[in-house]
Structure formats: structure tokens, C-alpha cells
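Here the complex is missing a single protein chain, while all its other protein chains stay put.
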Amino acid sequence: MPIAERGYAHWDGAFVERRFPWWPITRLGIRLAFKRKFFKPLFAISLAPAVFFLAGIYMSERIEDFQFMFRGRNGNRLLGVDPAFFKTYFTFDTVLFLMVMLMVLAGAGLISDDLKFNSLQLYFSRPLRKRDYWLGKMATVSFFLLIVTLVPGLLFILFKIIFSGSFKFLTTYPWIPLSVVGYSLLVTLFFAFYTLLISSLSKNRRYVSILLFLVYVFSDVFFGIFYGIFHEPAFCLLSIKCDLQQVGAFIFRVRPQYDVPWIYSVLVLTAICSVSGFVLKRKIRGVEVIQ
Amino acid sequence: MPRNALRSVFSFFFFIGRKARKTRVFFLISGLPVLVALVVQASRLFAAGAPVDGPSLFNNVIMAFELQFLILVLALFYGTSIVSEELEGKTLTYLTTRPVDKTAIILGKYASYGLFLLIMLAASVVLSFIVLNIERLADPDAWMAMLGGLGVLALGLLAYLAFFTLVGAFLKKSVLFGLFFSFGWENVVQYFPGSTQKFTLMHYLKSLLPAASTGSPGKLSFLMVGQQPSSPGVSIATLLALTAVFLAAACLIFSRKEYIFEE
Partner (left out) sequence: MTAVIRTQSLSKWYGNVLGLSDVTLEIDAGITGLLGPNGAGKSTFLKLIAGQIKPSIGKVTIFDEPIWNNVGTFARLGFCPEQDSFYEDMTGWEFLTRLLSLYLFSPAEIRAKAERALDFVELTKDKDRLIRGYSRGMRQRLKVAQALAHDPQIIILDEPLNGLDPLGKRKVIRIIKDFKDAGKTVIVSSHVLPEIEALTRSIILLHQGKILAQGDIHFIRDLIDKHPHKISVMCSDTRGLAARLVGEPSVLNIQFGPAPDTIVFETRDRDAVYGLLPRLVADNVIDVEEITSPDDNLQAVFDYLTGK
């Protein structure tokens, strides 16, 4: 048999594209997250605020029955379902904190595990592009975050209509569904970029888990420190939580807590996403370069 | 257990730790209070009027941050690393096939990481102090107060490090538990009334702060909300005893437990 001299040949066949090549990555990520110890209880706990707010919607429609709980105060003012109610849920400290904890469990290993086990080359030896990989990983985080944001938001609207028996809420605030979708997507997109950025920084999942938590908490702590010293609201831009709350206030047409233009917060969040994109582009390679 | 074994394990991990990237990252993180101090002092230099005076900022803010956040984070990461990183990296075999007692492995690594953390902490506290007390550097009382605070932080750091060493030796997935313990239990239960707060390490650390004994308002005042301090003697003895118990339990578990690497 003759032995032919062979060099590397570029594949020039037709690329047969699957419709959603990223979906297997997402499906695997979701399945692995549910297999993790403590994830299911945490996931259930993260839905608790939504249940609590849903109960609030029910009570708001039966306010006379629950008036005794408010000890003479106006129950309608406390439990009124208006844009502020939605803004409160979406920018609630506890909800945001639980979202971070979900990312710690479900998102920390998304890229760091692939880096640790050298599996990037396995991914890219399949008909998969970088953007499919990114999309697959982002969709994993997004799946969980949307369940905590978009799904409850839409359910709040639906149940408000069902409990009140009229569309008055929607006719009064016709933009609310759009705000719910818009804010859910924004917070999900931001946290997805944030998770992937930190997950790509190390091969050690434990390290990534702590960093995910640390950056979020410390950004808020340092805002607190600087705000306490200088009483300058612009320091709220340092805090990821405050930035999300400022943008949330704008989207739900509520007065923001700090007197800082919301667009600055959008710019901060966009900058973090851009850094994430840049880092991911450098880190996600089919071939590992040993230095 | 021969002291030489302990020393050789200590130097083994001190050597590794010095080269590790995580050391540089956590050095930077522990340097954040210095950054705050620099920003504040710069603002005093370049802007008219100082918003807060340096010593008060150091006592109220920097020390509170170090106590409530920094030592917890440092101890959580390094403490759980003591066993977990050997399992995750599958390098445990290289240690447990040597003629070194398993207790020496835990204690040697604890000592080495403890020293790293104390250096990080001391650098952070001392530099912040110098930056914020630049006009009072000749005042020995200020130095003594700072060193007293640093001592409390060091005691807390070593106690938390011992606790997380135990958690890491016992649990495979220790981070989530650690986060809930640090920022849930420790940060919440310390404000509970009565004896409940005594179930936190933070209670004993706060009992050692000057504000606890002098009751002077202003200094770390918000940390003292609802605080029913124990006496300094009891606090120190409890912290030392708990550190010893946590370490002994960690050594016992590590010696008895069989660690199987994940495939």
C-alpha cells in the first residue's frame, strides 16, 4: 500500500446546521444542576418570594377580609398591586440574593469545569460554533433566572386579572407586561454574562462559587461604605444590586431610590457584560495554549 | 506526632501557597480596605472639608468590614481548601502515601494557610490604619488600639479557619454550607437577643471589641446593636477552645474518613 504524504487539510464540506445546536449544552447544564446536592431545595426556596407576592395579590383583592392584619392602617395602600409592587418584587434584595445563590450552584461550573477537564476541544470538534457554546451556557443560567423573574411576573399579571375578574389592571397599566418581559430579560442577560465571566476565570469551581458571591456582595458593601462616608448617591453605581434596582425603577416607571440617572446604571451593567464578552472570547478556545 | 513532620508539611504548603494565583487574588481582595482608605484621604486632600475623620472611619468602617466580611471570606475559602483542593486536584495521594501522620497534614496546612491569611490581614489593617491615621502616627494609644483590633481579627480568623477546615474535611460540597453559615447564621444570629447570640463565633469576637467593654458610642456602634457581651476572658477562652475543638475534630475526621476521588 503506498504511503501518501499528508499534511493538515482544511475541511471544506457543507456545514449542515442544526436548528438549535446549543440546546444539548443547555439541556445537559440544567440536568446537571438538578443533580447537584442542595440545588432542588434552593430552587424551591428561590420561588418562595414569588409565592409570597402572589398571596399579596390575592389579599389585595380581598382586602376587607384581611384588614385585621393591618391594625387600622389602610390595607389598600400597603397591598396595592401597581407598578411599584412589580418593581419591589423584581428588585427585592432577597430575590436578587437567591438568584446569585442559584448561579453559585448552577452556574459556577459551567465554564470552569470545561476548562478543568479540557472539554472545550470536545465541544469544538463537533459542528458547534463558539456562539453556540456561549448560547448553550447562557441559556442554562437563563433558564433558572427566568423561572424566578419572567414566570412569576407574568403569573402576577394573570392572577391579578383572574382575582379581580376584570382587565382594569391591564387597561390602567398596559405597558406592564412589556416591562415585566423587558426587566426579566435584562436581569437574566446581565447575570448570565456575569456568571460566565467569573466561571471562565478559574478551573476551580469552589473558587468561582465564592467569587460569584463575593463580587456581588462586596460591590454592595463598598457602595454602602462610600455612601456612608460621602453621602453621594453616585456611588450606587458601584453596586451591582443598586444598578439593577435603578434600572428596574426606570422600567417600572417608579421613582428610583438614588438620584442618579438610570442610564448610568445601564452603562455600568453593559460594561460588565462587555468585559465578560471580551474575556469569554479569549478564554473559550478549542486549543489550550500552554505558557 | 513529630514536630518535624508538622514543619515539613507547613513548609510544603507555604511554598505552594506562595506561588499560587489564588494568593495574589486574595491579597488584592484583602487590600480593598486600603483602597477605601486611600480614596477617603485623597478626597480630604483634594476636596474641601473632610466628610469623616480618618480615625473614626478606621474604627467604624474598616474594622467592621474586616470583621464582618473579610475574615469570613478568607477563612471560608482557605479553610475549605485544606482538604477539598487535594480532593478536587486528586493530589491527596501524594500526601497520604508519605510517612507523615494525617493529623500533621491538617495541622501543617492549617498553620501554613493561617500564616498567609494573618499576613494578608495584618497588611490590610496596618496599611489602612497608617493611611487613615496619618496625623496620629506618633500617638501610641492609637497604635495600641489598632493592635488590639488586629488581635481580635486574628483570633477570629484562626477560629473561622479551623471551623471551615472541619467543614471541608467533613463535607464534599462545603462552599454553599460555608456561605450560609458565614452570611446567614453568623451575620444574623449575632443580633438575636439572650443566649442565642452565644451560638455564633461573632458574638465572642464582638465581645472583645473596645466598644463592648467601654460602651462608648460611636466606635463600632452599629455592630453592638443587641449585643450582650461576654467577658473578655470568657470570650478569649471560648474562641481558643473552639478553635482547638474544630481542629481536633477535623484531624479526627481526616484520619478516619476514606476519601474517594470523583471520576
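A and B label the chains in the order they appear, each numbered from 1.
The working rule: a contact is a pair of C-beta atoms (placed from the backbone, for glycine too) under 8 Å apart; a residue touches a chain by one contact, two chains touch by 3 or more.
Owing to the predicted nature of the structure, the values given are computational and were not obtained by experimental measurement.
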### Message
Touch as defined at the start, partner being the missing chain; which of B:Ser11, B:Ser56, B:Thr196 or B:Ser231 qualifies?
### Response
B:Ser11
## Note on the structure
Considering the complete complex, of B:Leu70, B:Val100, B:Leu150 or B:Cys251, the missing chain is touched by B:Val100
### Task
Identify the residues of subunit B touching the omitted chain, counting contacts across the whole complex.
2, 4-5, 8-9, 11-12, 15-16, 19-21, 89-91, 93-102, 255, 258, 260-261
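What we mean here is this: only the chains that are shown with their structure count from here on.
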### Task
Could you give the separation in Å between the centres of subunit A and subunit B, each centre being the mean of its C-alpha atoms?
31
### Residues of subunit B defined as touching subunit A within the complex
22, 29, 32, 36, 39-40, 43, 51-52, 57, 61, 65, 69, 73, 76-77, 80-81, 84-85, 88, 172-176, 179, 183
## Note on the structure
Listed in rising order, the residues of subunit A that touch subunit B in the complex are 36-38, 42, 101, 104-105, 204-207, 209-210, 213-214, 217-218, 221-222, 225-226, 228-231
